[in-house]
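A short write-up of the structure that comes next.
Removed from the display is one protein chain of the complex; every other protein chain stays in position.
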């Protein structure tokens, strides 16, 4: 029987957490757009120096790396290094038919850890604070993948 | 009952759109390879300066950023910021059992928007044109994730 239906509360939990992380990743792109437009800097392509609705006062310095914009890009890159693996590991984990409480703790725990990582990175908190939330999220994804392998080949 | 079978035309629509986007992402890697080999520039690793079948006339300048090659890498990065989220959001959206017409509009609409984004970026069209197609694709992914959350917790 397929675990991937909303009659299964573990799959519903996964779907809520995964959908929230979709919004997180897509929102990070819009944060970069907002920051680029707000300060008119941190552009990535030569053609962005053409005058237009988006760029009313072009200058070559607009193509230089700008930390305000690049911080959002680094956040985005960090998301891409963690969230697609979460979508995959979470789906496999659901297929193993885990206990609902465990699934809620891991899946919602990842969402909270990534929200805290965003807060720590966006506000330039110390490396130690940022690394703590990164570690929690990473360990959850690793646990779900290892749990799946254990169920399938370790028993 | 699982929605994830080809007896469900919404899942079939998703599978076609998702498979096309797999080919898009993988093709972008090959476009970077083609451009690197064609002009012998834009390499990323020091060992690529060793002479061999791929690089017959090594020179240190081959490790510099080259816009012809880097444009393909930027396209690739933009794909990675949008397409994995599309795969995840689309699968969750299918699980909500949406109307077929809506699903076809959103899923094929995303494919068309990304094809147009590729055209606009590859040919260095203005930021405004590129941003328009980026926005359409992004809004579709955000809609599918929000629709899933609405079905699961908003009702």
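Each chain carries a letter (A and B) given by its place in the written order, and its residues are counted from 1.
Everything that follows uses one rule, which is that a residue touches a chain if its C-beta (ideal position, glycine included) is under 8 Å from a C-beta of that chain, and two chains touch if they have at least 3 such contacts.
Not measured: the values here are computed from a predicted model.
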{"item": "Candidates B:80, B:139 or B:152 - the one touching the absent chain", "value": "B:80"}
{"item": "Among A:31, A:44, A:63 or A:95, the residue in touch with the chain that has been omitted", "value": "A:95"}
{"item": "Given B:16, B:102, B:122 or B:146, the one touching the chain that is not displayed", "value": "B:16"}
{"item": "Where the missing chain touches subunit B, by residue", "value": "2, 4-6, 11-12, 15-16, 18-23, 25-26, 28-30, 33, 43-48, 50, 52-55, 76, 80, 83-84, 87"}
{"item": "Positions on subunit A where the hidden chain makes contact", "value": "1-4, 67, 71, 74, 80-82, 84-85, 87-89, 92, 95-96, 121, 124-128, 131, 138, 141-142, 144-146, 148-149, 152-153"}
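Assume only the chains that are shown with their structure count from here on.
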{"item": "Rounded Å distance between subunit A and subunit B, as computed from the means of their C-alpha atoms", "value": "17"}
